[in-house]
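Every protein chain except one is present and positioned as in the full complex.
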């Protein structure tokens, strides 16, 4: 299958928007045709307004695109959204109402009961929530979302544990600077320092996980019973979120059994063969000093989550460290994989 | 009471040894008279062998001391030990056998049943284990120890929770570079990075805590029943360990009650008035962005532990972040406070 | 002499404004009575609007002051200005016109021919430019300025070289984050990185130096003939600017003679005994690995400039590295020393 689908990006100039541009530039199915950003950038060439912060230059197919206003007229039918939450709610709805399929990285609609919060390896069946959404809202378009960056990384490590009866999780995150966007965190605040708080982050990890791991019965997603407790911190790392996890599993499996389940995890059927799907969504390290953001965030082109230090936890049962690329698996890459799943299921045509 | 007691330092040239030198230089009770280090430094002036890494210069009373060999002959009766664990075991025993009181920061003897693992605010009665030790070992001297750096910080935050029935603790640490000594961690390994492993650290946090919080019945310390699960990491912070904690308390107290207990914690009787005892061993922040190592590690001259983000944990009951100065409250300052307690109880004369 | 002079601060909430608050809190001559900041903060308590970023808490005498609007009515006669250059020009003039003596850290008036650009150790006689200024402008007040942060550090190292015939200087700066204010440099831009450009900085170093080292003849300052070439960069250092210097001296003195001149430099007469004057404005290191910002920026309470690696330069004659505290010697401390000189000369009463 080689669909050729024109796509656009809302919020194309920020850190996540730039990551969309990079990853869509040579995509085998999607052709980047349209970019929108805030009023300040409208009508100017992308190369002149994006504060491009990557070693490789702006892809030529994006560099000379004229930045459009964030309204549906003239936009392609498939739209990726890297909008800030302060504006994403209304703009994304306007596009969906106008018939566009919006694949969003924003938090605004994630927890709406009729909006898929999708991770193709974990819950591909949730795609069908789109049908409910269209029925309920009367839209010809739709909104599909991916998780918060820390949640995306955590949940890939938790997904293979569901068969063991996943009951409780405590997680401490050490989140990279790129997760705060640009300009984001002032250097004076974080050089050689830790900030033990990220506004609004912990509730996202705690609630999104229950929806992502939940079961869709054709009408609604029943939240997974797992209870999650998150403590989220900011660390002086450029890219790559580390999550330190303890978990209680009802079946008390051996560490070996947990490790096997993680290493063998490839995700539900339809994801195999999608262009952005890594050969291994999860890899397990024996080396106790791994994973490390500087060395491992980019594995699987940023789509693989690395797990290390899997061992017994005297309090909850098992514990481990996981790491992933927050701007890829936790943002742009996740949304593109969602779009690929939609395309493969014939929902983008 | 103004005792004037001559003291010496074993392992005086390392990071913790230098911290001892700094803090003993103007001590009201102790006079620094003697420094020992490895063979390489022996017979040379301290100023010529210490790779001094502090903004203020070497205190004059230490700068010109001739570094001695680490053997008891000629050493003062009271000895602080900042020795590396690879050599601390035998050397400290040799000093204690020869009649010296060794106040040690090394891990070697901490868990011996007849050696006090002392935090004056938490378990001052454990001092009397010295009598058992002398009886058992036939020594005229003694060995007294302080906890591992992360443990010292964690346990000050846990101590006020004992009355609520402390049952379980999960803790993730983010440990500073100074905790690894000098040269310690290569910059290439840690700049912009997280290392999710510190050799030997987690068992220390998990076992020392049970002894520190335990009860001494005149013969032995009965370990506290709390179960601790630690995950320890290294972060690119110069000084100050952050610990992220969830805890289960049998009595299920309100957050307000826990906060009151922490804020009012001043420690057991004898510690009040010791020169190194901070006015508040624990302080609680309302500001959600605190504590931060760059801003808060030095509170109470490095002897105060800062707590923030105290709130409900949906898994274990309560959660919070604590922070302390690992080279002071977690090392040299802790040992000096131990020595002050011994002096106040007449055990150094 | 113990004058008791009420003072205020314009721009009190920024990085330099906070440094003024810290250093004026316990000043023997000045009593901090008034703080002004932008409209957003007006009418609120200082403790509620300053994003305080120092380990020690806000001094009590400042914490509860109500932030005033930046207009002369009700302000003390002596005003320190930490205003941003975008607004400093007009506001400072309004205060001077209304009779206030404005001791400013802003760049706006530094190069005006009738405004002293003062470093008390270097050019105390320039104070008398105030008389010219008042005559020319018809003001009852006055504006006095201190140099740009890098310039202040460089020029203290150059001042003792004037007797040797200072002709040419090339200087590369490595400037700390605090020099960019707050929020200042985004962490994503500078963590593990160097930015080889600071807007507007190089012309300041090149032109201010000529005025500072120049001679005042009672009517005007004749610029010093030295030619300076500056290359300014931003580095991931929290505080402390490093400047790497080569200089041509007409007399070709020996390195020993240069070193003597630097070490003996104490500055012109009136500065001795001012409360903020360090015992040594310049210190010279023999240790080739010094000065370092993390270890040496705070020397002399931030008022001493450290010089190291003084040696022959095969191109220009001599070369060396200098370091100073950019928020103290390069900003608030410099202004306060200027005010002390004015007070000592009876120009603040």
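The letters A, B and C name the chains in turn, as written, and every chain counts its residues from 1.
Operating definition for what follows: a residue touches a chain if its C-beta (ideal position, glycine included) is under 8 Å from a C-beta of that chain, and two chains touch if they have at least 3 such contacts.
Quantities reported herein were computed from a predicted structural model and do not represent experimental measurements.
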If I consider the whole complex, including the chain that's not displayed, which of A:153, A:191 or A:341 touches that chain? A:191
Check the options B:196, B:236 or B:281 and report the residue that touches the missing chain. B:236
One chain is left out of this view; which of B:66, B:187, B:250 or B:272 touches it in the full complex? B:187
Given C:246, C:276, C:304 or C:338, the residue that touches the chain left out of view is C:246
Touching residues (missing chain, whole complex) on chain C: 168-170, 172, 174, 192-197, 206, 227-229, 231, 233, 235-238, 242, 244, 246, 288-295, 308-309, 313-316, 319, 321
Going by the touch rule given at the top, which residues of chain B touch the chain that is not shown? 15, 53, 177-178, 182-192, 236, 238
Just the residue numbers, please: which parts of chain A touch the chain that's not shown? 53-55, 191-192, 238, 294-296, 298-299
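Methods note: only the chains that are shown with their structure count from here on.
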Chain closest to the middle [Cα centroid of all protein chains]: B
In whole angstrom, the CA-centroid distance of chain A from chain C equals 48
Multi-chain touching residues of chain C, meaning two or more other chains, are 53, 191-192, 238
